[in-house]
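Note that one protein chain of the assembly has been removed; the remaining protein chains are unaltered in position.
After this line comes chain A, so read on.
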Amino acid sequence: MEPALLQADQLPQWAALAPALALAVTGLLLVAVDSINPDDSQPALLAGIATVGSLTSLGLAGWFLSAGTGQPGTGGAIALFGDALVVDGMALFFQALFASVTALVVVASYDYLSDNPHQAEFYSLVLFAATGMALMAAANSLAVAFIALELASLPSYALVAFLKRDAGSVEAGLKYFLIGALSSSVFAFGISLVYAATGSLLLPDVYDALAGGPEGLTGVAAVGILMVAGGFAFKTASVPFHFWAPEAYEGAPAPVSAFLSSASKAAGFAVAFRVFVVGFPLDAGIDWVLLFQVLAVVTMTLGNFAAATQEEVKRMLAYSSIGHAGYALIGLAAFTGGAGGDVLGASMAHLLVYGFMNTGAFLFVALAEHWGVGRTFDDYAGLASKAPMASVAMSVFMFSLAGLPPFGGFFSKYFLFMGAIDAGFWWLAAVGAVNSALSLFYYSRVVKALWLDDVVGEFELGSTPTALYAAIVFAAVATVLLLPGFAPVIETAQSVATTIVP
């Protein structure tokens, strides 16, 4: 193999955090630009800075990933700040995912926010939330995990309530904030219990302490692990901490819904994967694999059934997003120790594909909101005759989310279910497959409305928002190309997942 372009000995160690730093610096830059003349917001400049920043982060993460930074080939994971942060393949994989979604969302927001004041605040909040997510992926200590989670969550609360004249948006923000605060405290309390039992916050040390056998405090550690799992269930919108999600996704500005349901959810999984796989041995007083099996089955079933009964597209997407959290949970639910990297990697690959197809779907909703066509399936009737390209893209997202073969979602689901079967949990895959088949019903309702239903009444769409359109089309192209190009994705995901398994 060609010598890596960037290796640990050529650049200072902290340079490995460059993808996260790029996001943070961009966020600060946005604040600085806005402070020069707060009354004269320049949407194009702000959106441009945010886009360049997130693309830079994507480029850095992709570069590091292909150069092998922090991976076994170049000396293994790079640990920083007293091992509190660790940059390895998995961190970079997720950072690339967050940066892609952030870029899409930022580009799409330019048109969505065109008449809104406080644009600089919007973009900088998105970028700071993305920074938090990037740190979540690299957190190697429970304290950092908590801080990064809060860094990602606090801007999100504000973003959900961003349309402050819209009662729905404000209500959604409030609900999201209250439940978020509650689950944060549960999470923090869980961490303190784990600390009490193990005497460390660093994940590898926690693992060693818990793997050492019962020392009297395993019961405390078990309760702590349970509470930590609760914190993640909130962030990933998994049952039983899911009920904020439909409200928040529905009330939030659609690009924010896209951001939350794709990037924020993936961030929750990133930190959950690392904390549980690296930090908690399988027999640490509680069978957390069993816990996640229950969560996965309940989450995917509840999400899918609830999605099937919705009348509004955005709400349907919100519930289907809960269903997809259930699929992604299979990564932990079918984890069996040593050989668990494959199913974990499949979960990560699914989250990457999901990042594109789900973001795209919410951006289409943003487009519909921009045009003011309404929210229900019926309101979407005949939209294809007015906006054919966007409708093609939306159909691609829907079929891909349902897991139909010509699209990326098929492979990611297939490998997920196959990974579960390989790990011996064929019933988990069966539940997933049945859910997936059911989901075709409600996803195809959108396609039917777009293409097959006749327009009810005349409506004129306004001007075409170029940036939003471009973001949607780009997401669709990515969703399609992820099928033939799935080899590097799944191989990268599985190889980087394998390295975190102790």
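As a working rule, a residue touches a chain if its C-beta (ideal position, glycine included) is under 8 Å from a C-beta of that chain, and two chains touch if they have at least 3 such contacts; residues count from 1.
Assume contacts and distances are computed from a predicted model.
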Protein that the absent chain corresponds to, by UniProt name, given "NuoM family protein", "Disulfide reductase", "HalX domain-containing protein" or "ABC transporter permease": "NuoM family protein"
Omitted-chain contact residue, chosen from A:A32, A:A211 or A:L452: A:L452
Touch criterion as defined above, residue of A:L404, A:V473 or A:V501 at the omitted chain: A:L404
Of A:A211, A:A437, A:V455 or A:L481, the one touching the omitted chain in the full complex: A:A437
Missing-chain contacts mapped onto chain A: 342, 385, 388, 399, 404-406, 410, 415, 418-419, 421-422, 433, 437, 440-441, 444, 447-448, 451-453, 483, 486-487, 490-491, 494
